[in-house]
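One structure coming up, written as structure tokens, with questions to follow.
What you see is the complex with one protein chain gone and the rest in place.
Letters A and B mark the chains as written, and numbering starts fresh at 1 in each.
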Amino acid sequence: MIRQLTIATRGQGLYEITREISACVHEASWQEGLCTVFVKHTSASLLIQENADPSVRRDLAAWLARLVPEGDPLYTHTSEGPDDMPSHIKSALTATSLAIPVVDGHLTLGTWQGIFLWEHRNGHHGRHLVIHLAP
Amino acid sequence: MIRQLTIATRGQGLYEITREISACVHEASWQEGLCTVFVKHTSASLLIQENADPSVRRDLAAWLARLVPEGDPLYTHTSEGPDDMPSHIKSALTATSLAIPVVDGHLTLGTWQGIFLWEHRNGHHGRHLVIHLAP
Partner (left out) sequence: MIRQLTIATRGQGLYEITREISACVHEASWQEGLCTVFVKHTSASLLIQENADPSVRRDLAAWLARLVPEGDPLYTHTSEGPDDMPSHIKSALTATSLAIPVVDGHLTLGTWQGIFLWEHRNGHHGRHLVIHLAP
């Protein structure tokens, strides 16, 4: 079973998509299986991270922004704006696809795990995801 | 087929789990398929790395500890101890899920590849893994 979703983003940050992915799993109504999430972009990525304390996500984003700053003189690919090349690097360091087992009809996420779309660009974007479910 | 494992960790480091994952594959007794490993935590992660020379893993862990040090003044999430925020960042930079094809009843790991649970926290933990096998 394949589902396609578009997530609206409004600038850099982590957008939780656990509810949207869980809804696909419930719709499939399999008791056991595997849910794979794929993001069709190279300047946004996927992450499973703590969804309890928002300071974890803030620190994580601040840390990565410091590691991969805008305006690095190393960049030659600057024609698409100062946030573009950092976005590609941040995407390369995180995930384009994630696989999460399904048990008893639910994603087997840990107590503190949420699924996030990580938008690395400024501005508003519609980010396309493909979800594959199989028993 | 789904199997759930708990791996006991005793502080930061790479814990080889190749044997445990291989045992699940043998139990399934499929000749061809896909084995997906998922870790239910955001301060421990998964890695496929060289399992021959332990100096590779020591250098890798030392390098990542230097990149993501404890006590960074950037962190605001400090209430769970100095090793907590670095653990979340290290997990984000490595894998939460891994997929390994099965051929002739065995994981198709390369000659030098082992599967590791990477514990990023101090102290003793029981880390929960979910293994999904499908033909």
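Heads up, the rule we're going with is that contacts are C-beta pairs under 8 Å (C-beta built on N, C-alpha and C of every residue); 3 or more make two chains touch, one makes a residue touch a chain.
Just so it is clear, the model here is predicted, and its values are computed rather than measured.
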Hidden-chain contact residue, picked from the options B:P69, B:P82 or B:P101: B:P101
Residues from subunit B at the interface with the omitted partner, ascending: 32-34, 47-50, 53, 55-56, 58-60, 62-64, 66-67, 93-95, 98-101, 103, 108-113, 134-135
Hidden partner chain, residues of subunit A it touches: 1-2, 4, 36, 38, 40-42, 67-68, 72, 74-77, 85, 88-89, 91-93, 95-97, 99, 128, 130-132, 134
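To be clear about the criterion, only the chains that are shown with their structure count from here on.
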Geometric centre distance via CA averages, subunit B-subunit A, whole Å: 20
